[in-house]
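Shown here: the complex without one of its protein chains, the others still in place.
Read from first to last, the chains carry the letters A and B; within each, the first residue is number 1.
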Amino acid sequence: MADIVTHPDEALNARQLRAAERRETFTLLALTLPAMVAIFLVIVIPVGWLFSLSFLDGSGKLSLANYQKMIEYKSYIRVFKTTFNVSFMTTFLCIVIGYPLAYFLSQIPRKYVGLFMLTVLLPFWTSLLVRTYAWLVMLQRNGLINNFAIDLGIWDAPVKLAHNLNGTLIGMVHIMLPFLVLPLYAAMQRIDRNALQAAANLGATPVQAFWQVFVPLSLPGVVAGSLIVFVLCLGFYVTPAVLGGGKVIMVSMQITAILEDQFNWGAASALGVVLLVSTFAVLLLASRFLKLDAVMFGRR
Amino acid sequence: MSWLKSAASETQITHGERLWLYVLAGLIMFLLVIPTVIVIPMSFSDSQYLEFPPSNWSLRWYDEYLETPRWIKATFTSLKVAVLTMLVATPFGTMAAYGLFVSGSRYGKAVFFLLMTPMIVPVILIAIGTFYVFGKVGIVNSTLGLVMAHTVLSVPIVMIIITSALRTYDLNQERVAQSLGSTRIRAFFEITLPQLKFSILTAALLAFLTSFDEVIISIFLSGGGNSTLTKQMFSALRDYIDPTIAAISTLMIVLSTGLMLGLQLIGGKDKGQ
Partner (left out) sequence: MTSDRTASLSISVTELTKTYGAVYALNSVSIDVKAGEFLTLLGPSGSGKTTLLMAIAGFNRPDSGQICFGDTDVTVMPPHKREVGMVFQNYALFPHMSVFENVAFPLKLRKIPADEKRQKVMEALATVQLSDFAERRIDQLSGGQRQRVALARAFVFGPTILLMDEPLSALDKKLREEMQIELKQLHRQLGVTTVYVTHDQREALTMSDRIAVINDGEVAQVGTPRDIYNAPANSFVASFIGESSFIPLDRDAGGNLLYDGVKIAKLPAGQTADKWSLVIRPERLSLVPPKAKPSSKKLYFKGHITELVYQGETALVMMKIAAGQSLVARMNTRAGDAVDTLAEGQSLTVSIDKDDIITIPGEAA
């Protein structure tokens, strides 16, 4: 018979069982090590370094000079305003355009969903750069949109749709739409159909049932999707850079510009830190109102 | 048409009353797809201004692409980095997803959050951060640096896919295998892994595409002769609208769409069994 170690104040075998439990958990968590090391090297250390850089001034001394400059220079404040504005507008447009599409997808018979979903997934699978380029070409003065509109008589002279805010918004909405539609569709799918039947049975017209039962139940999906879109917009670079024509300057573009022109790591990293903090603030705020992982990945 | 009068949902609203929704949705879907699709015929246009529809058809921009060493070298660089990323990120992410899922430990939440940071931290920060740190270590403008960064970007996606596959998978099979005498590792490789094949393939493909399509980090971490395709394209876009990009874009669309559609087909065949 194997030895049983008994301690007067410990239950039978408790020590050995706890040790075995610890060993097993350790082995399993060790599987996450390669990924964690990679993330440590690529994110934790670099971002940490940026953090510390932001607190050093030009001569390498510890100071808040970089942050002070941000508050003083109107251009920096403008950049943040622009970034938040563009993000809000993009998110809003995505909700307005994406909700009907998600609703449509949730209402058609299951077997057709895959087919129509391809139109949402196709942009997802295509390179961001390719899509931005496509819009650039389409929004030109003699591009597709202008020619089409003039031919149909919608407007007379070519409208400037590229290299400005309009072009930027159009491009960003197109890029961000799948990020809203997919979680929203998932949330709509989970709405209990019986609730709508019950509403009809209790006397609600289809329109009433929609606004008073369906929409409220779909709101968590709207919030989840909007969050993803908003956070992505905050840090976005490629599309505003290409379609904005230099008039729409977002934080990411400003950071890049500072590095390219002045090689001022202090200023660039300070801006970066503010961007990071804003992103975390938005997510923290949202997590107060939502169980984020439940909404994004479905009930556990 | 009697279909218009039939009920469309539990509230008994008819299809006819909802026609506006179908038209609107159709329009949105059209607009979603159009930009991607339109690039393809435009790439065959002879003119410098990429008209649609093209007045003259030609392959000149494809020739331009194939004959410019800069573009071809960049393509190979991108492919190399993407394949390496796929080969590293897929096992890293799968192991992490499995370990977290099965352990059920209370540190799990913290670890999960850490592993999801690449999705939360704005990419521009990762780009400049790694540019700085890798610069100090001397691996800026190297395959290693780029693969590391792209791997980290891909790991969360791989984890999400594998975790959701594990949720619908019956873990009891591993327990049974253990009760029958198999070690945990053997049970994973012989029982679980074969059943996760499709999800792993999907994850690998998405890791590949994430790396291949990635722009910002590539701008900072690759340069000169080691530039990725996306970096070259971005530079060209900023300066002028190089029509060659239309040809390259078409090829990229064909590549990613082909891969993903192919994957769906394989998946369909598997389930049909």
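Definition applied: contacts are C-beta pairs under 8 Å (C-beta built on N, C-alpha and C of every residue); 3 or more make two chains touch, one makes a residue touch a chain.
Keep in mind the model is a prediction, meaning the values are calculated, not measured.
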item: Visible chains in contact with the missing one; value: A, B
item: Residue among A:L17, A:V37, A:I154 or A:V277 that touches the chain left out of view; value: A:L17
item: Residue touching the undisplayed chain, where the options are B:S179, B:S235 or B:Q264; value: B:S179
item: Residues of chain A (touch criterion as defined above) contacting the omitted chain; value: 1-2, 4, 10-14, 16-18, 20-21, 24
item: Residues of chain B in contact with the chain not shown; value: 170, 172-173, 175-184, 186, 191, 194-195
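As a working rule, only the chains that are shown with their structure count from here on.
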item: Cα-centroid distance, chain A relative to chain B, in whole angstrom; value: 16
item: Contacting residues of chain B [partner chain A, same complex]; value: 8-13, 17, 21-22, 24-25, 28-33, 35-36, 38-39, 42, 49-52, 91-93, 95-96, 98-100, 102-103, 105, 107-108, 111, 114-115, 117-118, 120-126, 128-130, 132-133, 148-149, 151-152, 155, 159-160, 163-164, 167, 209, 212-213, 215-216, 230, 233-234, 237-238, 241, 245-246, 249, 252-253, 256-257, 260
item: Chain A to chain B touching residues, read off their complex; value: 24-25, 28-32, 34-36, 38-39, 41-47, 49-50, 53, 97, 100-101, 103-105, 107, 116, 119-123, 125-138, 140, 142, 144, 174, 177-178, 193-194, 196-197, 199-200, 204-206, 209-210, 231, 234-235, 237-238, 241-242, 251-252, 255-256, 259, 265, 268-269, 272, 275-276, 279-280, 283, 297-298, 300
